[in-house]
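Here the complex is missing a single protein chain, while all its other protein chains stay put.
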Amino acid sequence: MRDAVTLEALGIPTAIIVNDVFEPIAHATSALLRLPDDYVAKNVVWLPHPTSNLTDERAAALIDDRIDAIRDVLLGRTRVAALAPAVPRTGAPDRESLETARAIVHGLAESLRADGADLVLSDFAEGTLAGELRIGELTCDDGSCIMPTDALERMVEAMVRPKIASLRSVTLREIRLIPD
Amino acid sequence: MLEFSSEAAAYEAFVTQHSDGLPVVLPTPERVERMLTGTREHPDDVVGLVYPSGNEATVRDVAVNAVMAGAEPRQLRLILAVLDAVLDERFNINGIQSTTHCAYPLVIVSGPLAFESGLSAGNNVLGNGLRGNLSVGRAVRLVLTNVGGGRPGETDMAVQGTSAKISFCVAERLDTGCFPSLAERQGGDASETSVTIMAADGPITVSDHRSATPERLLTNVADTLRHMGSLNAAAPGPAALLLAPQHARVIARAGWTVADIQRFLFETARNPLRRLHQGGEWDPVEPLYSIARFGDANDPDTLVPVLATPESLLVAVTGGDTGGFSAVVTSWPASMVLHRFVAHDGSYSKPARERIPA
Partner (left out) sequence: MIVVHDPRGGRVAASPTLAARPPSLAGLRLGILDNGKEKADALLRRTAELLERDGASLTFARKPSFSRVAPPEAIDALKMCDIVVTGLGG
């Protein structure tokens, strides 16, 4: 991502193609490099992980599927979801926010599932988004594919807050699923 | 410059945002100016780019973090030489800062400048209490954290890390008469001082008060060096032997040289394939390098070394005279051992022969 930042600063629109398992690192690097909140959303095109075992034909098909997104980045056409209203509506506003939050972290949860874990958001009340990081049988032997819970909380907060202004904090409980 | 309403506010901000977890000395303009008297390099000169942020570290930036570490001006020239090597692209500080492994630069200072700068090579050299050693190591840590942005849980994904990540700096004993110093073996003369860095695991103790021959003592070392839990076991590379003076004397009295130590350990610090198949990182399907160099890949008795070559083993004599405890340090593979010679005026140069052959 650093190269893309250098190139953009030189006036060269740059599209970044990355496997979705790296989404958390992309956000962390974006924050470290002080990029705007929507930088990742506007400049990165995600591919489903893994790609290293694809045949050339399947790799080409995957790009065919994503080429519009790549064009959108280069032409500045990527749409980023508008902010939710700051004032909660009457009725069941927290449930709506919860659904919105779930949709936002969908990709993140998918990449965790690919590695044997899961992120399940369960409640959004009084500004606190609560959920569980469920850890099952991980694909990596050393556990390194899963972010630490507190880092994941910050990640989810960074991803959700631009779209849900009433979010104040994220709390995730870590649950280890014991195999039979 | 940063402004705070009070010293208490500054203290709190620094210990929470700009430290290694411990309080730091506040880098006031006076303290930084005094620190800069320890080098002839210009304060605005760039030492290197610190990753993952990619920000430049200038001599002044290093001085600021050296003040925070509690270092003295006479240590600045060593800190600058170490960082010049750490930020060398070949060392791969970007990888080291973000890896899930505990990797961190081990720093060995070899030569008279170490002691003139307040470092110690005696008792507890790897532990607590030695202000010079800890300050130099800590200054490096703070530059990597503050300028580089290497922070635990954010960009530094080390699973456990190691306490060596606070500070990991030793000086070499020059007075035992056992072997030429590491600086001399790198091509310097007795008046010169070198700094050597290696991307390292935490140290492992080798206890031995019984061995009276080099073979018996180094068999103990070999057993520690070849342990299955290091990344060396799956991919031979560099390692360091921090040899206690008592152990150095056992070896030197038998007429052995450092080259003899390296050769012996290259031959004996090996794992048979049958052992590597039982556990650990060794991938029997896709070994990280060709076994053909060492024997038949289908023979379970083929012995796989943990050192790439005999010269891959860094040997330095360090520690007190009070007993037989040495340390073995294995390494993180995607990096390179680097050396710098440091002149009295603080300027540093690379040795003629830098690269330890793979």
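The chains carry the letters A and B, assigned in the order they are written, with residues numbered from 1 in each.
Following the convention adopted for this analysis, a residue touches a chain if its C-beta (ideal position, glycine included) is under 8 Å from a C-beta of that chain, and two chains touch if they have at least 3 such contacts.
The model shown is predicted, which means the values in this text are computed figures rather than measured ones.
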Chain not shown: contacting residue from B:58, B:75 or B:155: B:58
On chain A, residues whose C-beta touches the chain left out of the figure: 2-19, 21-22, 33-36, 39, 42-43, 47, 49-54, 56, 59-60, 62-64, 67, 70-71, 74-76
Residue ranges of chain B at the interface with the undisplayed chain: 1-7, 9-10, 14, 18, 26-29, 32, 51, 53-58, 60-61, 64-65, 67-68, 89, 92, 94-95, 142, 146-147, 334
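Rule of thumb we're sticking to: only the chains that are shown with their structure count from here on.
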Interchain centroid distance [CA atoms averaged], chain A/chain B, Å: 37
Chain A contact footprint on chain B (complex, rising order): 52-54, 100, 149, 153-155, 157, 159
In the complex, chain A residues that touch chain B: 2, 28-29, 31-33, 142-144, 147-148, 150-151, 154
